[in-house]
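For this view, one protein chain was removed and the others were kept in their places.
Our next item is chain A:
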Amino acid sequence: MVSQANTLPETEPQTPSIRTRGLTKIYRTGEVEVRALNGVDLTLYQSELVVLLGASGSGKSTLLNILGGLDRPTHGKVFFGDAELTAFNESALTRFRRDNVGFVFQFYNLIPSLTARENVALVTEIAPAPMAPAEALEMVGLGERLDHFPAQLSGGEQQRVAIARAIAKQPRILLCDEPTGALDSASGVIVLEAIQRVNQELGTTTALITHNAVIADMADRVIIFADGKIHETRVNKDKRRVSEMTW
C-alpha cells in the first residue's frame, strides 16, 4: 500500500524546505527507457532528518541528485522555498549548490592534495556565511587532526572530513548518499553521530540514503522507495540515538 503521509507529527512546526511535484525522470540508453522516478511528490521540512530506503534502482539516488541540483527531471517541478529549481539554468544551479547544499558521498571524494582543514576551507572560501573550518572539524570530532592529509586519515575520519566540508558552509540541506557504505560498523556509527549532531545543532534539513534498515531508526521520517515511487512513508515516534545502534 502506498502511503503519502508527507507530514510530521502535529506537535512540530512545519516549514517546507524543499518540495517536489510530479517528479519523473526517464533515462534513455539506446532504445531502452528506464523510468527512474515516476511522479514523486515529496516535501522535506526544515530541520528534519529523513532516511531514504529502497532497493538498488528504486530511484532514491536519482531523487537526491535532482534535489541537490545535479540532475534535471524529465517532468515535474522542484521548489526550494519559493524558487523553482527546475527553472534554474546551469549557473544558477551551481550557485544553489554552492550556497545551500551540502553533499556527503559514499566515497569521500576528498582532495588528496589538501589537508583536512584545507578541504573544508575549499568550500568555506566560496560560501556566503560559512563557519570556520576548524569549528566544522571540531563538530565531527576531528579537532585534533586539522592538518592531516587524506592519506593520513582512516576511512571513517575521511568521511567525517567530508561531512565537515559539507556542513561548514551551514547549508540549508544536507544530502548524504550512503555515507557509511564504505565503512565498518564502528566508523559508521561515528559518522552518523556527526550527521545527527549537525542536524540537531544546526537545524539542517538532512536526507540520507542507505541500504541499512537499522540506520532508519535515527530518522524523523523514513521514506521507502520502490520502482521509482514512494512506496511507504513512516514517521518515527521514537528516534534512537546513533550510539545505541549496531549492525
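One rule holds in what follows: a contact is a pair of C-beta atoms (placed from the backbone, for glycine too) under 8 Å apart; a residue touches a chain by one contact, two chains touch by 3 or more; residues count from 1.
As a working rule, contacts and distances are computed from a predicted model.
Enquirer: Can you tell which of "Na+/H+ antiporter MnhB subunit-related protein", "ABC transporter permease", "NADH dehydrogenase subunit L" or "Homoserine O-succinyltransferase" UniProt lists for the chain that's not drawn?
Expert: Going by UniProt, the chain not displayed is called "ABC transporter permease".
Enquirer: Please identify which residue in A:T15, A:S113 or A:Q200 touches the non-displayed chain.
Expert: Final answer for the missing-chain contact: A:S113.
Enquirer: For chain A, which residues reach the chain that was dropped from this view?
Expert: Within chain A, the residues touching the omitted chain are 61, 64-65, 68, 70-71, 91, 94-95, 97-99, 101, 103, 105-107, 109-115, 118-119, 121-123, 125-127, 147, 149-152, 165, 169, 177.
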